[in-house]
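One protein chain omitted, others in place.
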Amino acid sequence: MTTYDASFRVWRGDTAGGGLKDFTVEVNDGEVVLDIIHRLQATQAPDLAVRWNCKAGKCGSCSAEINGRPRLMCMTRMSVFSRDEVITVTPLRAFPVVRDLVTDVSFNYEKAREIPSFVPPPGVAPGDYRMRQEDVDRPQEFRKCIECFLCQDTCHVVRDHEENKAAFAGPRFLMRIAELDMHPLDAAEEAGLDRKRTAQDEHGLGYCNITKCCTEVCPEQIKITDNALIPLKERAVDRKYDPLVWLGNKIGRRRP
Amino acid sequence: MTQAERQQWDVVVVGAGGAGLRAAIEAREQGARTAVICKSLFGKAHTVMAEGGIAASMGNANPGDNWQVHFRDTMRGGKFLNQWRMAELHAREAPDRVWELETWGALFDRTKDGRISQRNFGGHEYPRLAHVGDRTGLELIRTLQQKIVSLQQEDKERFGDYEARLKVFQECTVTRVLKDDGRVSGAFCYERESGRFFVLEAPSVILATGGIGKSFKVTSNSWEYTGDGHALALLAGAPLVNMEFVQFHPTGMVWPPSVKGILVTESVRGDGGVLRNSDGKRFMFDYIPDVFREKYAETEEEGDRWYEDPDNNRRPPELLPRDEVARAINSEVKAGRGSPHGGVFLDVSTRMPAEVIRRRLPSMYHQFKELADVDITAEPMEVGPTCHYVMGGVAVESDTAAAVGVPGLYAAGEVAGGMHGSNRLGGNSLSDLLVFGRRAGLSAAQYAAGLGAARPAVADAQVAAAAEEALRPFAAHGAAAGGRPENPYTLHQELQQTMNDLVGIIRREEEMKQALRTLGELRVRTRGAGVEGHRQFNPGWHLALDLRNMLLVSECVARAALERTESRGGHTREDYPDMERDWRRVNLLCRLADPDADEGQIALERTNTEPIRPDLLALFDKEELVKYLAEEELYE
């Protein structure tokens, strides 16, 4: 087993201000950035605030920015850095900071509540749900999401424009709409809820300029842009920008 | 004096994993105003780590399955120590709980005809686990989380407030269950972010805090698993049962050191993975115990045929219950036939095409690739036992999930004891969460409603005492003029090492006595544990508070393990290697003794379980029962 000392710069502070603090800390074989942060806690900075949980890339708690890139600390191996590299760890920069590496991610929970839930098909009893694997494949990909909110953090729509937060649900929750719209038994439409249209009108799908940073940072390798956001945009086009549909509605008939 | 804000609720659920959320949904649907309080963010609970699936005898994969078969498997897995009524309710209700998830939006993997696909797992006679790849726990949590959101949306519609009847207090910790005249009156909590104290006044408190794994060094459990609910129950006067039974999952990662203990799902074996030692031998064939002899294959050929033709072949011994496999791996490593990093080899690469592995075990593929640089489609994994689950927990009434002896206190999920006996089968945990989470929510709501206006009150003195207790680590830091305050991280590491080495997978009397002595010392030193800084998001402080809980439950485990002079399920004594039929009926209850007593803070009490109901006994062959039950039980 080999051991060496690494140079870390970790942001410490709170809403009142703060800055990058330098640390020299031991690194062992096979460790990840979160191990190093824990070592700092145990040996040099016992009150260093960090949010984490499963340490296996399954819960999405330890999101941070490492050398400026949004990542999970538990899934960033130290071996990807050279030994003389200074490793900078900061909190997520799209959300209000609480303390040190912990940010206030309540934006995401507010947005989650604004997405209308699954609408069960009327008249189908529990146990009678029948769905084909090929029909659930698509939404299942989106349900791999561990809600680490790295996509929400990296998305320039809200990261660089605080004022857009009110109007824009963010990639995670637009993907949630896509998931429900592709759910083979979701009965929203029968209940009078048009998910395609509301994605554009109420959840800010139009803000997305498909620059794919959400897909780039996703630790679950979900193809957020290609499989959720763009298909959702196309579905919104079906509703809103398709002249045949528009014409059909004008003369009081729906397209079959 | 610290002022703590007070809020009034009907039901307070401590913990937001599968059991907690299912309880909260039920309580809210019964009309109770329900608060959920959890240490992590909403949706991050340890349940997300569950990989394999939810055991429920829906009979989709094999129509021969039904609740009786599931009940039998559960009792066998638990070596008949289970609270049989819980095992019965669990087996009967699990299918309904799974189907219900679909109506809330869950998307399980499907069979060809569109029903929920079910997979094989250790100890289950038929393919029984509803699953989503190897991320079933995530699906469960997300579905429950989204159901809660949908209930909140209903309340928003009706009352104009999302949180009118159901609120989640995330990143908050409960340090005391408050009582009034023997009955539960509320919970004392602090907000991790600000360090602010608050009190949730409620006549019903449901503990759903999960397990105790963080008391052990090598564990698959996250930092949250510090036995909070176990300790809260003890401190509130409720007994814990079966605490000596700790499940070591046979397959945890062993390398690199920083991920040692992280789980490798049992589905790897359920889908065809085999265990080999350094000689390349499938050693599990040498470790089939007599009680399971007829159920498992004797040759590799038969075992391999079983995957294709389960009706005419017996299953391979890699799929024995977890305690058996964990012990076998332990023995192989001890005999010098282990892998380079002290485990054994778990191989799927020679058993399935790479494409199939990536599709069926995506997160395992990902986990090994990312964390260990191992491509499981091309090379074997190295695995070894890891502390995974505690079968013991709060002693509860089977039907209501009410804690024994404390009106208003309930427990569900891993924190509750009894359901799994001496060893839990894989897949039975998620179904346990749903079945008893719902039952706890139901009874807690009914109990709260039944009280009417005559609710227990929270006395100021109790709140003040709880606040003082919670602030002690700061005082210890300030008062440490004579010497340096103890570092809570160091104390925690010593505790983990002690439990791992002395009360681990194989136990000896002398070592456990040593463990109890060490725990006593650690308890004294913990009083001097001090933390720097202030109360805002201070992890050192949080750990110092959690140490109290870990020390309490660790002592329960050690004391009960020392007392039980037999080997059964998750409790293996080197000095008493056999299962004793006379011990089957015996439950060891842990209660809080005088907290400052030198000989420890836990007192043990022996009780006998109720005899198994005759119609349930009739589900088994006489020859099988003879192996487990004492003579007089058989003729009762």
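Each chain gets a letter, A and B, in the order it is written, and its residues are counted from 1.
Everything that follows uses one rule, which is that a contact is a pair of C-beta atoms (placed from the backbone, for glycine too) under 8 Å apart; a residue touches a chain by one contact, two chains touch by 3 or more.
In the analysis below, contacts and distances are computed from a predicted model.
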item	value
Undisplayed chain, where the name is taken from the UniProt record, one of "Predicted Zn-dependent peptidase", "Extracellular solute-binding protein", "Polyketide cyclase / dehydrase and lipid transport" or "Succinate dehydrogenase"	"Succinate dehydrogenase"
Chain not shown: contacting residue from B:26, B:134 or B:171	B:171
Residues of chain A (touch criterion as defined above) contacting the omitted chain	11, 13, 15-20, 65, 67-70, 85, 88, 90-91, 93-98, 103-104, 106, 109-110, 132, 134-135, 153-154, 156-157, 159-164, 181-182, 184, 204, 206-213, 216-217, 226, 230-231, 233-238, 240-241
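Assume only the chains that are shown with their structure count from here on.
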item	value
Chain A and chain B, separation of their C-alpha mean positions in angstrom	29
Parts of chain A lying in touch with chain B, wherever the complex brings them together	1, 14, 28-32, 35, 41-42, 46-61, 75, 77, 79, 98-100, 102, 104-105, 109, 112-113, 116-118, 120, 126-127, 129-133, 136, 139-140, 143-147, 180, 183, 186
Chain B residues touching chain A - in the complex, by the definition given at the top	40-46, 48-49, 58, 95-96, 99-100, 102-105, 107, 109-110, 113-115, 132-133, 135, 138-139, 142, 146-147, 149-150, 152-153, 156, 162, 193, 222-224, 255-259, 262-263, 363, 366-367, 370-373, 487-490, 531-534, 536-541
